[in-house]
Every structure is written in C-alpha cells, then in structure tokens.
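Here the complex is missing one protein chain, while the rest keep their positions.
We just call them A, B and C in the order they show up, numbering each chain from 1.
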Amino acid sequence: MTKVGPGKISVESAVRRVGDAGSGGIAVFLGVVRDNDRGRAVTAIEYHAYPEMAEAVLARIEKDLRKRWPLGGVVLEHRTGRLKVGEASVIVAVSAPHRAEAFEACREGIERIKKELPVWKKEFGRGGAVWKEENDLRRAKAPRGRRRRVLGATR
Amino acid sequence: MTKVGPGKISVESAVRRVGDAGSGGIAVFLGVVRDNDRGRAVTAIEYHAYPEMAEAVLARIEKDLRKRWPLGGVVLEHRTGRLKVGEASVIVAVSAPHRAEAFEACREGIERIKKELPVWKKEFGRGGAVWKEENDLRRAKAPRGRRRRVLGATR
Amino acid sequence: MKLRVLFFASIADAAGARSLEVAVAGRETVADLRKRLESERPRLSGKLGKCAAAVNTQVVDGSKVLADGDEVAFLPPVSGGVA
Partner (left out) sequence: MKLRVLFFASIADAAGARSLEVAVAGRETVADLRKRLESERPRLSGKLGKCAAAVNTQVVDGSKVLADGDEVAFLPPVSGGVA
C-alpha cells in the first residue's frame, strides 16, 4: 500500500495494515523533521512532490521489495506540505515471517525512497528557506539498467 | 524506557515516547504471534517472565545501546500472558539523528532480547501446548565477559 | 504538437512557473527542449542540465524523442525521506 499526499502519517494504522497472520515480525521506519540540519537550526520543512510519478515510484519499490523478500504487508507513504519539528514525513512498514527479512526490506525501502522518490524539501530556519537538492535521479536509474543487462538481454 | 508485563503494546505510544527534536529517524521492531511455527499451526502463545530479572536485563540493554549509538529515545517492552495470533509480544523502538544508527540499534536491541531476556513461551496449537526453550543464558553471558577482559582488566 | 512541461523545487522558482504548455514544431528530443527552454528563459540558464528529465513519469535520457501530449518533467536532485 502506497501513498503520497498531505494526510498525517499514522504508525498505528500502518502497523495494522501490514499485519498478517503468517508474519512474526514487523519493521517500521519513520523519518521525522529534526530541529537541525548539520547544526543549522530548522523550524519546519515543506515537502513538494510530483505526485503521479511519486505514486508510480512507490508502487515499483513495493513490487521490488516483494520480489526479494517474502513479505506479508508493505506500507510506503510520504507526506507533503509543511511539517513542524517532530512530525513524520515518511513511513516504511513491512511484515515478514522472520525479523531479518523485515529489517532488510524496511531498510531497502527507505534507501530507495531517498534515492528515487520525486519529492523535494524546503527547509525553514534562521536566515530563511533553502531547497535541499541531494540525489540526482539519473544516478538512481543507472544501476537498475546495468543489472538488467547482466542478468540477460531478453527482458 | 523499559517494561515487562501484561499490558498491551502500543506502537503509537512507543513512537511518541522515543520522539526527540534532534532525531531524524525512528526505527521500530514488533514481534507478533504467528499462526504457525515452522509449519505447525499455532493458535496462541503464553509468555512467562522472571519479571525482576527481565526488567534488569532490559535496562542493561538500553544502557548498552545508548553507549554504542547516539540515541534520542529508547523503548524496550515485552508483554507477558496469553496472546492471540497477530498480537505483539515485544517492541523495540529507538530514535537517532540518522537512519543507519536507528536501524542498527533497533536490530541489536531485538537480538539481545532474544538471547538474554528471561522470558519463555508456551505455544498452543494442534496437539496441545509445548514450551519452546531455545537460547541458553550461559551462552549469552560468555561474550560480554570475554570482551571486558580484552578491553582492560581495571573494570 | 503540444507538450506539458513541469518544474519543481528551485527550478520552479527559477522558471517562475510550475507548469507550462509548450508548442513544438518538428522533431524534438528532451535535450533539444532543455536547450530551448534555457535560451527562452534566461533564469533557467545552466539549470536544466542539473535536472533529470521524466516523460510521462518515466526517467529518460536526453535522446528521448518527444510525442504530442507528453508530460515532460524537469527534476532537480530529490530530497525526500530523511536526514
């Protein structure tokens, strides 16, 4: 289950939705707005998305995680709009039969979101607002193409 | 914050309690009762603890995690009593400035609980109830002793 | 033929717009469009080269040939998720 939008993130709801009778472990990661960015005071962050593409990217990440690990449920959500310190901007929740699988899939989920999701943040702090632009999407795409060629030219 | 007892585990409450203005990431692991154990149907699990010792062990684990990672908040809880399929038996929640630290500390927390916490489970399923006895506490103790000697004889 | 062009974050600020309708006369690639937009809008000059481009939500490279009705997004480096 994936979502990109202004609604508040609920960890309770995410955990309920990934729950699955065959799963013994649930791993959750929440990204929350910090009061500083490498020492610079931060009072709020505004997240802007390209929503249609972001939904497609989250759906692809969910599909890839499910291919690699035997997951019960998957929740990937990114919030948009202006968030205060302490509010959650992103959640990755997965359930799996055993804890190792749950941890690995959860970690991979957040790493891929960070590299691939078309979402941008504007940090508000002393001295005004700055756009943080960090991960070039052209780099995120390259490894997948390369891997595919190695595995076989037919697909 | 640590707890061993019959109260229901609330992930919402755990996340709120580990929240910290300087932390950008919260990692949570929940252990939940599965409907099977290596293929054998399970309908419920009863968790029995040695409560005074379990509290002391959780407090020591929290202390060790805080020594190793720059954590904001830590919640370690294990539930006791009879749980149905889908109910959470254990939660580890930590907040940290960055995601890598949060994931590593959370993983270490659940591994140590599994090896060191004086809690026993009785599985109910087809063919009655069986105690699952898995990790010898004498093995859990040895590596700490050895490590201490290597680091210096004064402590 | 017509395209819809989308800008985000600092690029939307520089362009003064989040989206544009753009008419294309002949065969045009993403790289051609990038060049044309930069020359038409001096404040974008040098900036679109730092952006990935997506056509209809798929990241593409500069050689991609555009078709009528395409949605072309210029995507500066992303910063979603977490610290």
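Here are some notes:
Operating definition for what follows: a residue touches a chain if its C-beta (ideal position, glycine included) is under 8 Å from a C-beta of that chain, and two chains touch if they have at least 3 such contacts.
Note that the structure is a prediction, hence the values are computed from the model and not measured.
Of the chains displayed, those contacted by the omitted chain across the entire assembly are A, B. Only one of A:G24, A:G73 or A:G109 touches the chain withheld from this view, namely A:G24. Remark: the residues of subunit B touching the chain excluded from display are 31-32, 34, 37, 47-50, 52-54, 56, 78, 89-90, 110, 113-122, 131-138, 140-141.
Residues of subunit A in contact with the chain left out of this view: 24-25, 97-99.
Definition applied: only the chains that are shown with their structure count from here on.
The chain pair with the larger count of C-beta pairs in contact, out of A-C and B-C, is A-C.
Of all the chains, the one whose CA centre sits at the greatest distance from that of subunit C is B. The distance from the centre of subunit A to the centre of subunit C, each centre being the mean of the chain's C-alpha atoms, comes to 24 Å. The distance from the centre of subunit B to the centre of subunit C, with each centre set as the mean of the Cα atoms, comes to 49 Å. In subunit B, the residues that touch at least two other chains are 24-25, 97, 99. Among the residues of subunit C, those in touch with two or more other chains are 82-83.
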